[in-house]
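One chain of protein is taken out of this complex; the other chains stay put.
After this line comes chain A, so read on.
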Amino acid sequence: MAARLLLRSAVQAAVTRRASPAVALSRRDGGIPTDEEQATGLEKKIMNAMKTGTDPYNILKPKEYAGSKSDPHLVPSITNKRIIGCVCEEDNTAVVWFWLHEGEAQRCPSCGSHYKLVPHELPH
């Protein structure tokens, strides 16, 4: 009995699939909403920001910089200073901590990498 039920639903599925257009649309009007239509709150804000290429909530991995004078690490901050923890060489266990203030780029007291504070808009 179960086999007959399954067979019937499998046939129905196969028929339906052939009948509908095999287009990769995000909305087929099959009755299920999309995030575009129904996302709300913070999820919606993030979705819209991602579309413009911005990352106000720092979800993406920070960009990589050389750390030299001409290509300093750019550090976003919502205030005028931020703590930096520099792992000078890979696998170092002693992290070098210091405050980075707005203005001219500062250098790590241990390895000399350049860091520059850049203002980051606080999402509101």
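Methods note: contacts are C-beta pairs under 8 Å (C-beta built on N, C-alpha and C of every residue); 3 or more make two chains touch, one makes a residue touch a chain; residues count from 1.
The definition used in the following text is that contacts and distances are computed from a predicted model.
UniProt records the chain missing from this view under the protein name "Cytochrome c oxidase subunit 3", selected from "Cytochrome c oxidase subunit 3", "CHCH1 protein", "Transcription factor ILI3" or "DNA topoisomerase (ATP-hydrolyzing)".
In the full complex, the hidden chain is touched by chain A at residues 2-3, 5-6, 9, 13, 16, 20, 25-35, 37-46, 56-59, 78, 120, 122-124.
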